[in-house]
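Heads up, this is only part of the complex; the chains shown haven't been moved.
Each chain carries a letter (A and B) given by its place in the written order, and its residues are counted from 1.
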Amino acid sequence: MVAPVRLIGIPGSLRKDSFNRKLLRAAQELLPPETSLELFELAGIPPFNEDEETEPPARVRELRSTVRAADAVLFGVPEYNYGVAGVLKNAIDWGSRPRVESCWNGKPVACVSASVGMLGGARAVYQLRQSFVFLNMRPINLPEVFVSFAPQKFDSVGRFTDEAGRKVLASLLAELVQWTRELRGEPAMAP
Amino acid sequence: MVAPVRLIGIPGSLRKDSFNRKLLRAAQELLPPETSLELFELAGIPPFNEDEETEPPARVRELRSTVRAADAVLFGVPEYNYGVAGVLKNAIDWGSRPRVESCWNGKPVACVSASVGMLGGARAVYQLRQSFVFLNMRPINLPEVFVSFAPQKFDSVGRFTDEAGRKVLASLLAELVQWTRELRGEPAMAP
């Protein structure tokens, strides 16, 4: 008997056909045992204003409470202009304030990313890793999931069809869940 | 006789008492000859949605046209969570799309930053420099203006009072203007 692990997945794009959202949906099909993955959408999160950090809009309060209730976080990271999509970073900024109440504090975390280019969002993910230091999040190291040339790897109904990529994604999820269990002091599950 | 250089300064924070806005206001007092610096505020720029990139809100259109009309850009860069403030990156994302119309393309650029901590926003600025590669902006190298321990360096009416810092800021502005002239093929001004 093991305690379940509840993941929260956050697609970092507002675009209707976002590859990163589709990638998180693929993750929902590839979960290890005793694991759930819900998605939280960033629509409705306004631009961060520190003057409002203690009385944030309702959707920001929902973000904070949803993340707090999760055991670990899975970001779907769009890369815009060789950096983290402003929309995603903005949501992270909202969740981090006031600092003593940051919803991110101590959470195990992993990132996946997809892009139309050759690097699959890697540049954005390495920037986020730098933020995890201050946020005191606990990222896994490897594997990494960078889906390059994304339009070739999702079919007409939005399914992630790259078989090699699906295997790596499943490995990433297994690693994130094992890491989450390890950090809360549980013994490793038998394979 | 030299042609004037018009700088656009963009404070990357919505906070009323933003140190980065005050730093850009100090820059307005330290300009080299034949140079102007107007500020563009990010209030009213909504979260970026690629689905709306060709029909953006009015404030985004104003951002794009204001930047296009400027000769060079000066960012006031807040560092949140060891990265670029989401609010600023979000505005950059809006301005960059559709790519062939990016308002940032080819612009000379410099960054200044202020923070309450010891590093003065440096981590955020180095991330932005990575974005400048894709945006094809032309950053100056040195000097850099990182105002650390900001609350000690602005007085009760918001004036940047650090004399050493003001000198470096003036040098940065002179370098940005000289770089802008050099890139448009003008001879250097006599000192």
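One rule holds in what follows: a residue touches a chain if its C-beta (ideal position, glycine included) is under 8 Å from a C-beta of that chain, and two chains touch if they have at least 3 such contacts.
Computed from a predicted structure; not experimentally measured.
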item	value
Oligomeric copy total, full assembly; chains in place: 2	4
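The definition used in the following text is that only the chains that are shown with their structure count from here on.
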item	value
Magnitude of the superposing rotation for chain A and chain B (Cα, nearest 5°)	180
Inter-centroid spacing, chain B versus chain A (mean Cα positions, whole Å)	30
Residue ranges of chain B in contact with chain A within the complex	13-16, 42, 45-51, 80-93, 96, 123, 127-128, 130-131, 133-135
